[in-house]
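Then we have chain A:
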Amino acid sequence: MVRLWLSGGWLAILVLAAIFAPWIAPHDPLAQDLFLERLPPVWIDGAEPGYYLGTDSLGRDVLSRMIYGARIALIVAVLAGGAAALIGSTLGLLAGFYGGWTDRIVGRIIDIWMSFPPVLFAILLVAVLGTGLHSVILAIAIIDWTRFARVIRAETMAQSRMDYVASAVVIGRSRLGTLAAEVLPNVLPTLLVLFSLEMGIAVIVEAILSFVNLSISSDDPTWGGMIAEGRTQIHFAPWVLVVPMVALFLTVLSFSQFGEGLKDRIDPVLR
Partner candidate 1 sequence: MSVVLEIDGLEVRTRGGQRLLRGVSLSVETGETHGLVGESGAGKSMIGKAVAGILPRGVTVTDGSIRLDGQDLLALGRTKRRRLVGERVAIIPQDPLTALNPCRRIGGQITDRLIHILGWDAKRARLRAAELLEEVAIRDPARVLNAYPHEISGGMRQRVLIAAAFAAEPALIIADEPTTALDVTVQKQVLRLIGDLQARHGTALLFVTHDMGVVAKLCPSLTVLYAGHVVDQGKAARIFGPAPHPYARALIAATPRYDRPEESLLPVPQDVIDALDREVAQADGAHG
Partner candidate 2 sequence: MADPLLQVRDLHLALPDLNAPRLFGPAPQVGILHGLTFDIPRGATLGIVGESGSGKSTLGRCLVRLLEPTGGTILLNGDDITHASPRDLAAHRRDLQMIFQDPMSSLNPRHSVLRLIADPMRLHGIQDADAKARDMLDRVHLGRRFADRYPHQLSGGQRQRVGIARAVGLSPRFILADEIVSGLDVSTQAQIIRLLEELVADMDLTLAFISHDLSVIRRLCREVIVLRAGQIVEAGATSKIFSAPAHPYTAALQSSIALPELDEGWLLS
């Protein structure tokens, strides 16, 4: 209960920040001012009023960059996580439920897919697709659908062996109807947890790609890009590194906790 509220609270703050970024960001995230470089956050001596989380080595406001960075993080989390979930769980459900050839084909594709090292695969994909937000999202979806497919396939198989599926046949439900009305509701809680984990992973992958400069242009504020920049300033302005890392950590943790908490809340079996 507590974790649902805490994680939900943090995610709500992020969503609001992302939507209303132009209105709440105190400064232009791209505006450089070399007279204001490496200002510390408000709780350290020497801070300048109005720059709550300090500035980076080019004098850009860290808080404003964080707020705009949340936009990109959330877009990636929802779109990439959603696309991976849609592809992966559709294939997983079909393979687990129908078995036979469907299962063999999907299973082989998953095996082949998983034999690529994911980070190299991502870098390769972005190199081919070109940098930019859409390539990052596409790359994450293309790589990570196997995570859903594997787990959902196994869960669907286990559920299909339950007698309630046999019972659905006896009452005269069609195959597809059985999959949709009987099996899917029982796989949904697992799917929800996976999806919340995947959103966290998507945020991290985007940060990694930004870190190696393969995400969107380096001017645009992303948390990963900020961490990469902050790394060079760690001895002079540690907050530039620490602030986005803390945000990243809290976000990934919140996604997984929110998913678990939500599952406990909406699943009739656990209520």
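Rule of thumb we're sticking to: a contact is a pair of C-beta atoms (placed from the backbone, for glycine too) under 8 Å apart; a residue touches a chain by one contact, two chains touch by 3 or more; residues count from 1.
With respect to how the candidates were assembled, all candidates are chains of the complex that A comes from, given by their letters.
What you see is a predicted model; the values in this text were computed from it and never measured.
Interface remark: chain A makes contact in this complex with candidate 2 (options 1 or 2, touch as defined above). Interface of chain A with candidate 2 (complex): residues 162-164, 166-175, 181-182, 185-186, 267-269.
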